[in-house]
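The structure appears right after this line, and notes come after that.
Removed: one protein chain of the complex. Kept in place: all other protein chains.
On to chain A.
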Amino acid sequence: MFKLNLKIALRNLWKNGGITSINVGGLAIALAAFILVMMYVTYETTFDKGNPNYDNIYIVGRTMPEFKTNYTPPPLGKAIKQNFPEVMAVGTLKKGGFEFAISSDANTAFASNYLMVDYEAAKMLQLLPNEELAKPANEEGILFFLAKESMMTLFPKKKDDKPELVTLGSKAAGQTAEVKGTISVNKHSNVTFDALSVRKELGKNENYGYNNYNTYIQVKSGTDIAALEQKINTLYKNELIKDGQDVSTDRYKQTTIFLDPLKNQHLKPMAGNNAAYKVLIALSVLAMLILLIACINFTNLSIAQATKRAKEVGVKKVLGVYRYQLTFQFLTEILMQCVVATILGLLIAELLMPKFNALFNVSLSIWSANNALLYQLPLILLAITFIAGIYPAMVLSGFKPSLVLKGNFQTSRNTYWLRNSLLIVQFSVAVIFITSLLIISTQLKYMRTQDVGFNANQVVYIKNIMMFSDPRVFEPVRQKIMRIPGIKSVTVATGIPDGSENGSNGYTVNGVEASIDFLDVDFDYFETLDIKLADGRFFNKAFKTDTANSAIINESAAAKYGLTDPIGKTIRGCSMDYKIVGVVKDFKAQGFETPVQPTLYSIKNPCGNAKTQLMLKIDQDQMSEAIATLKAQWPDINKMDGDNFRYYFLNDLYGKLFQKQEQLQSVFFAAALLTIFIATLGLFAFAKYMTNNRMKEIAVRKVLGASDVQILKLLNSSFFAMVIIANCISWPLAYVLTKKWLETFAYRIDIPVLPFLISAAVTILLTVLTVSIQAAKAVKANPVNALKYE
């Protein structure tokens, strides 16, 4: 029996080879997309999952009046350990903060992500070096480890595990240190680093004012986290008083402690945003939609093919086969096709993997050993077989033999509505993606072409750890740099316009107090970036006061204070009385998502950070020579960095602000392409089936005198109507979705009409083309053949 069924199935699939391959191919492509997304979702949701105490590790954070933070003072962890027996371990971590060079005789590597941990944190978070981690012997003992890649750079010939001596910082000015060994960095973890130091104790001499450490705790399983959180909060408040902190301010009163599980750290940390989580959900929905569309196709075509099997069902039923046996038979057939589709899907996914990895900046691989796909795939296979197969199997097995065997039997009327609505759904989804893609692209184009208020071209940013807060310290450096041909201007500031945030502080003008951003600059800052002056003047060495108390504000700041004539006014803040000497036009240093912040620019600022960010405007024609000269002279110009001359082009850095949108654009491009492709595949097969079904009708019409064009119109009309309906459904949806997305930008386009028209045109054109290709065959055929008696 089974053998016979298999034979019938295979012969059927073979006979309808075209439709079968469309069916299986479409499903395979959708599955490939689904597999990729699923692997990505699995990857993103399992950060640190390898840790045996995954479910019991929490980070201790603080809720402040305006925000939440994971930064805590080091004594808090020790107090927690002493007071609460349910806390089994407490680990303290601190980030290095800035990049530094590590040199051996052979080479130089850079540690941009230096991490300091105490022994317990290393144990808890499994930051384990290749050999057994020994507890540092004494209080001062530091075990310094390097990531494998850095170690390979520094000591290419190293084979053993012995410690090595390295120089930290520039070779001239640096200090030596001992590297204990290599440590493999788990990229699939929340705690990453390229250099790690392990101490017995971290932040030993620091009090409750030093909120720049991370505290992780590991609790006994079954601990009541809410209660523990309360207890730690009370402890924290008491400790603050004991420590002699000023707890009278609102700021301290409103600060509370929270515990955030390790498993939420990557995607939805309390201190931070859950954008990554939302993206992940959106991606999953997208992948499911695409798979659903492919399943719909499958269902659709299987039903469309059903009439061909009607006689088989009728005869079998007459011979006494039960309905459930037939259902099972058809489900098995569909399962076979799904298995083939899955294998194909895996192959396609493998082919697309490199592109996908590049887009999402991950390194996934299908063939890795402990792959969740191993159990996910069979489940998906069963699910799609069920979704795609159950309805056709029911329809097929439900044929009534009396009707079927009389001949004149058609499924089309029973399933007409279902099939049409399924097609409409497919096209609706496709239209949403096309429209959204076009709108995303329009916004991106707007962002690329819009005047941002400054010019990042030919501006070179040089990495530097030397502090140039005092203009007098910087002046000789500037002069040495300016001597190089091609350099037009040089400046230093606390930040560069690459989207990074500035500090903010309260400033008062005319009795109006407001919190505005501040940025510390040096001479030629505005000139280097080609920022436009609105009123007054830029900083100028001719004015002695500029290094003392001159300030320049932007137009937003002037507006915030309601100043119509700001020049000469006094702005007070950070125990300084600044005199406003100029107003600059707003420039989008933070990109397009946040509006330009009201900002004060000054050379002197007691509240500011160190000025370390060097920017040079270089003549385009002499760019490469100038950079070569800079590199050669750098040890002389800037001893601290010395031989470690590293530079970036500012427009590259600013361009990174668009990365998120570019990624989104790529995703939507792929999705639009996929949905269109799969929907068209479905349409193609469906149109083929429809035309075959209507051969007789077409022949009759031709005999009665219908012209070719009239027949083409006839065959297209119903599909045309469906596409129009799909567009009508999708337009408002696409409008709402893209409007929501555009609202995340402070600077955005108005929703254009064109994308809607284009997606309508594209879908209509594709439909007419697809259907006409099929219909043309029917039109060309000799009607006599179709009218022959059976």
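Worth a mention:
In this text, a residue touches a chain if its C-beta (ideal position, glycine included) is under 8 Å from a C-beta of that chain, and two chains touch if they have at least 3 such contacts; residues count from 1.
We adopt the following convention: contacts and distances are computed from a predicted model.
Among the names given as "Acyl-CoA reductase", "XdhC family protein", "Putative ABC transport system ATP-binding protein" or "Acetyl-coenzyme A carboxylase carboxyl transferase subunit beta", UniProt records the absent chain under the name "Putative ABC transport system ATP-binding protein".
Considering A:V700, A:L733 or A:A776, the position touching the chain not shown turns out to be A:V700 (whole complex).
Touch with the hidden chain on the side of chain A covers residues 408, 410, 696-697, 699-707, 710, 782-784, 787, 789-790.
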